[in-house]
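Of the protein chains in this complex, all but one are displayed in their positions.
Chains: A, B and C, in written order; residue numbering restarts at 1 for each.
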Amino acid sequence: MNIGIIGFGYWGTNLVRNFANLKNANLTAVADSRKERESALTKLCPSAKFTLSPDEIIENPEIDAVVIATPVHTHFELALKALQNDKHVLIEKPMVSRTEQAIELINLAEKKNKLLMVDHTFLYTGAVQKMKSLIDSGDIGAVKYFDSTRINLGLFQPDVNVLWDLAPHDISILNYLVRERPHSVNANGVSHTNNGIENIAYINVNYDSGFIAHFSCSWSSPVKIRMMLIGGDKKMIVFNDIEPTEKIKVYDTGYEHKTDEDKKKVLVDYRTGDIFTPKLDPKEALSGMASDFVSAILNGHKPVSDFNSGLEVIKILEASQVSIKDRGKEVLIK
Amino acid sequence: MNIGIIGFGYWGTNLVRNFANLKNANLTAVADSRKERESALTKLCPSAKFTLSPDEIIENPEIDAVVIATPVHTHFELALKALQNDKHVLIEKPMVSRTEQAIELINLAEKKNKLLMVDHTFLYTGAVQKMKSLIDSGDIGAVKYFDSTRINLGLFQPDVNVLWDLAPHDISILNYLVRERPHSVNANGVSHTNNGIENIAYINVNYDSGFIAHFSCSWSSPVKIRMMLIGGDKKMIVFNDIEPTEKIKVYDTGYEHKTDEDKKKVLVDYRTGDIFTPKLDPKEALSGMASDFVSAILNGHKPVSDFNSGLEVIKILEASQVSIKDRGKEVLIK
Amino acid sequence: MNIGIIGFGYWGTNLVRNFANLKNANLTAVADSRKERESALTKLCPSAKFTLSPDEIIENPEIDAVVIATPVHTHFELALKALQNDKHVLIEKPMVSRTEQAIELINLAEKKNKLLMVDHTFLYTGAVQKMKSLIDSGDIGAVKYFDSTRINLGLFQPDVNVLWDLAPHDISILNYLVRERPHSVNANGVSHTNNGIENIAYINVNYDSGFIAHFSCSWSSPVKIRMMLIGGDKKMIVFNDIEPTEKIKVYDTGYEHKTDEDKKKVLVDYRTGDIFTPKLDPKEALSGMASDFVSAILNGHKPVSDFNSGLEVIKILEASQVSIKDRGKEVLIK
Partner (left out) sequence: MNIGIIGFGYWGTNLVRNFANLKNANLTAVADSRKERESALTKLCPSAKFTLSPDEIIENPEIDAVVIATPVHTHFELALKALQNDKHVLIEKPMVSRTEQAIELINLAEKKNKLLMVDHTFLYTGAVQKMKSLIDSGDIGAVKYFDSTRINLGLFQPDVNVLWDLAPHDISILNYLVRERPHSVNANGVSHTNNGIENIAYINVNYDSGFIAHFSCSWSSPVKIRMMLIGGDKKMIVFNDIEPTEKIKVYDTGYEHKTDEDKKKVLVDYRTGDIFTPKLDPKEALSGMASDFVSAILNGHKPVSDFNSGLEVIKILEASQVSIKDRGKEVLIK
């Protein structure tokens, strides 16, 4: 199986390193519009051919799969063309800029019987895998809330706001861990420059069952925080991604309530117990993602980070964007 | 000056201890409806008289000032009666349940020429005083955002939701530190019991200038977080109230942007520098609040935690409550 | 059973509070040489009689047991007299100043058939009790090392050095958790004043089996550290007493070695796994100690913090003192 990568910037470099090391696939070509990136490729993966033109990859009949790691606004067109040329496609997060685009790609991929996948790398980390198994096993009980904070002093992106930059990680984790699909969002944000691109934003995601998710994103925090709280009615999880070794803590903490007959008075019993800090699989997440892409093509299994994961992230981002611009109004998720 | 306290529960005990130690005032009476609290008062302040009836305090002509530390829904009526009886009045936070009530009390206090004050104890902490002086001195520059998290495993209150329980602390700090008055709020929340009383809630407070404030409140977090980020364009403050000794850190961090002529491209320059952790005044905040109440009566100065502080907190809470029940809709602050 | 307390300073106040609350004993008298302490006693325990003279307690035939909470250099004489007057005796840590004194008291207590106990409060904390049960159950495996750091900005004591002030806590924990008795000590220290009283000191305690214990004590650290590492060959414990809720962490970490035939090459295999943070009993340790004293008298059981615990602490402290003054030389434990 031959693979081509389009886009050889910061993240593209990580992709090249990982795809070059795969056993059951060859990285045969890398495209980037900047001529000066050629020498970097020679160092990193001398067997891959450098090209300035994405089309040389997309139209090359010897290439089976294309990885797209270019700016977001170019994703749709490149992916569309690649699918039209019968390639399997892996797109960097966020998948595309609009829900309609995601659906069009998905339909085309199904028609062409090609794999369409989105790189939500975080789903392949030991931490997220551990949370998934804790939740799926029933240990955590019914999940009641999900609260994520991802803030730091970040580069202001010229074309996308802080939500499109940071939230895809956490939204993809939410959708991976929790089965229920959201009903609506409310979002607020502010731009401290005068281009209207938000550098601080908050999303509430509302669900019919009473489950609630909240995301706090900022490029303007003096401290770096990567924290997720997931509360179940049996146990609760804290995922602190800054911690070098103790990223996941499982609190044997829960609450039960009894409501008396007139449904006015509520008695809540808390329970607190031991804390458990599981050892996590230290494997590099990106390598797991690359393997999953290749083996999903070869074996036909559904990858962890599939197109639905990509689509659902876009739906929430797009609705949040509408809500921010409409002063926090509730926007339904289609 | 003679003082009476109505309500001798958990917080009332702290009030009795602090008012009993004041030099320029006497604590002469304490009222509580639970007869069994009498012996606790004898231990703590034998010179104060215990009574079951608030009226014995409110109508006692020898008492100059009344402190109200009862459940929120009783505040208005007790305070009104006390003012009508020509007492100075100190009310526990939150001041009352509705904006109209706050305004009625304020009008009556002004007519009667009596002091009306709300106990926002946090304003008297060394940490908040330090932040106030840092901001007022111009060190921080223009304040751009305020982000507060106050979450823990908290008692579910039977009559007020998590916002009315926890947010008054942080909203009073916001209003104390930042001069600009808010334009509107959006709030979301969820109740995990079936009495409709929210145990998790989020508030966005919107301002005309682009300044933004956000509050995250929860009774259902397995970990206790008390953190406030205040971002100025010159420096930024992190207030971590869990830290025993290093509560306030001032980051010499800022960002400047240049927008080019077509107002599309923005270049943001970050600056990071030293961090400064000031020593804080270790004095007990509640003792400062009690002193401020008494000396404001005696000397006529405006107390730090005055009725406007109380009113503004109620306005934001009330609007948030409306927004939560109206699915996050923007609600204007009157 | 009637109890008298001699010494009503900082720690004596805690003792009075706890002994006054016991159900199966009465605190009937408290002695302190400072007349002005009388009013504090009236507030805290009005039923106890105040006296300036220890002898009024020691010689009072109606008092069954005496608690000694005076400066260290007075412990021996007061305890001796109390035992001679047929009292049960509880002495604050450190028990006495010299090993001979401890032995003389122990012999007299046995002859008189009276309880002699030392207040090593830490043994009654939830944290130490949890470590004890973890070690006794075999979970930790063979204990290989014990490393304790207890440093902060501390009051320079006028009569005892930092070892006698701080190390008794940790040495009593060591002796409680580990069965093997030490062979010798090496200690170093330094006095930064010119009275020769060390404000920084380190002790190594050597054992025949290869187990090693180390204590680091300082009154001159800008940060407060209370940390203990206990390494077993199956698991390891970290006890961080500064942590408000997660004081004890059990690391599923171990190492095994294989030595090849010529005993030169060693292969060590590490194993790291989950971390477990047990919930601890939140009961106040001092109340447990006071109960243990009274019930040991009433029921005849051996208390947790018995005279051997006191004696062994004195042996290590005394030997360490000799080693410090003899430039770190090894000093045998008698």
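The working rule: a residue touches a chain if its C-beta (ideal position, glycine included) is under 8 Å from a C-beta of that chain, and two chains touch if they have at least 3 such contacts.
Nothing here was measured: the structure is a model prediction, and the numbers come from that model.
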{"item": "Sole residue of C:202, C:293 or C:307 that reaches the chain not shown, by the stated touch rule", "value": "C:202"}
{"item": "Contact partner of the left-out chain, one of C:70, C:172 or C:186", "value": "C:186"}
{"item": "Candidate in contact with the missing chain, chosen from C:7, C:126 or C:231", "value": "C:231"}
{"item": "Residue in contact with the excluded chain [from C:122, C:251, C:293 or C:307]", "value": "C:251"}
{"item": "Among B:38, B:104, B:233 or B:246, residue touching the chain not depicted", "value": "B:246"}
{"item": "Hidden partner chain, residues of chain C it touches", "value": "144-145, 147, 149, 151, 153, 155-156, 158, 184, 186, 188-195, 197, 200, 202, 204, 206, 210-212, 214, 216, 218, 220-223, 229, 231, 236, 238, 251, 253, 255, 257, 259, 263-266, 268, 270, 272, 327-330"}
{"item": "Residue ranges of chain B at the interface with the undisplayed chain", "value": "246, 249, 252, 272-279"}
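As a convention for this text, only the chains that are shown with their structure count from here on.
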{"item": "Homomeric contact chain A-chain B: same or different residue positions, threshold half", "value": "same"}
{"item": "Geometric centre distance via CA averages, chain C-chain B, whole Å", "value": "44"}
{"item": "Length of the line joining the C-alpha centres of chain A and chain C, rounded to whole Å", "value": "53"}
{"item": "Rounded Å distance, chain A centre to chain B centre (Cα mean)", "value": "39"}
{"item": "Residues of chain A touching at least two other chains", "value": "272"}
